[in-house]
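Every protein chain of the complex appears in place save one, which is left out.
What follows is chain A.
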Amino acid sequence: MADHTNSVENTDKHEFYKKKHREQMKHQVVTFVMMIAFTLIAFGLVIAEVSAMFTIPIILVLAAVQVLFQLYYFMHMNEEGHQWPAVMIYSGIFAAVLTILALTTITWW
């Protein structure tokens, strides 16, 4: 084993990855701030008693966006090698939407 050259390469790699991780961390902190902001907006709309026709779609969209943030940044789905996780979670979401539609329509229609 050429130990010397290896260790030089390793420290370079190490520095590179450290920098990359720090970059990812920055994105994740921004994500967190946005999620807190979305939460504040959602609670604010309800507490301020803005009309329901306006509030309901907005808070549902805010929730959906927060979940995408969570999936893509906190759960790393924006990184490479996440094709199968995407297939699995979106299949789950597809079945979830069907389930909710079925259960609500059979009671309300």
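Before moving on, here are some points about what is shown:
Please note the rule applied: a contact is a pair of C-beta atoms (placed from the backbone, for glycine too) under 8 Å apart; a residue touches a chain by one contact, two chains touch by 3 or more; residues count from 1.
Rule of thumb we're sticking to: contacts and distances are computed from a predicted model.
The complex appears with one chain absent; UniProt names that chain "Cytochrome c oxidase subunit 3" among the candidates "Aspartyl/glutamyl-tRNA(Asn/Gln) amidotransferase subunit B", "Cytochrome c oxidase subunit 3", "Heme exporter protein C" or "Xanthine dehydrogenase family protein molybdopterin-binding subunit". In the full complex, chain A touches the hidden chain at residues 10, 17-18, 21, 24-25, 28-29, 32, 35-36, 39, 42-43, 46-47, 52, 55-56, 59-60, 62-63, 66-67, 70-71, 74-75, 81, 84-85, 88-89, 91-93, 95-97, 99-100, 102-104, 106-108.
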